[in-house]
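Here the complex is missing a single protein chain, while all its other protein chains stay put.
On to chain A.
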Amino acid sequence: MTDTAYARGGRAIARALRNVRWYLRELTGEARWDDYLVHCTAHGHTPMSRREFERARADAAEKNPISRCC
């Protein structure tokens, strides 16, 4: 009984942590690389290196200033 309750609790915690990690990776843009890989596979492209990919993203950010409010 308790064993399954523990297991269920453990699974719930693991799921919550996974969700938090998913959210933070999406929020910071870290997950964009995964999306890019999925995209390349779907279209049969050879992906560029992660270094090149992140540089391209940084260059785009250079031209799109984020605004931060008061």
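The definition used in the following text is that a residue touches a chain if its C-beta (ideal position, glycine included) is under 8 Å from a C-beta of that chain, and two chains touch if they have at least 3 such contacts; residues count from 1.
Here is the rule we go by: contacts and distances are computed from a predicted model.
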| item | value |
| --- | --- |
| Listed names "Carbon starvation protein", "Putative membrane protein", "Cation/acetate symporter" or "Pyridine nucleotide-disulfide oxidoreductase", with the criterion being the UniProt name of the chain not displayed | "Carbon starvation protein" |
| Positions on chain A where the hidden chain makes contact | 18-19, 21-36, 38-39, 42, 50-51, 53-55, 58, 60-70 |
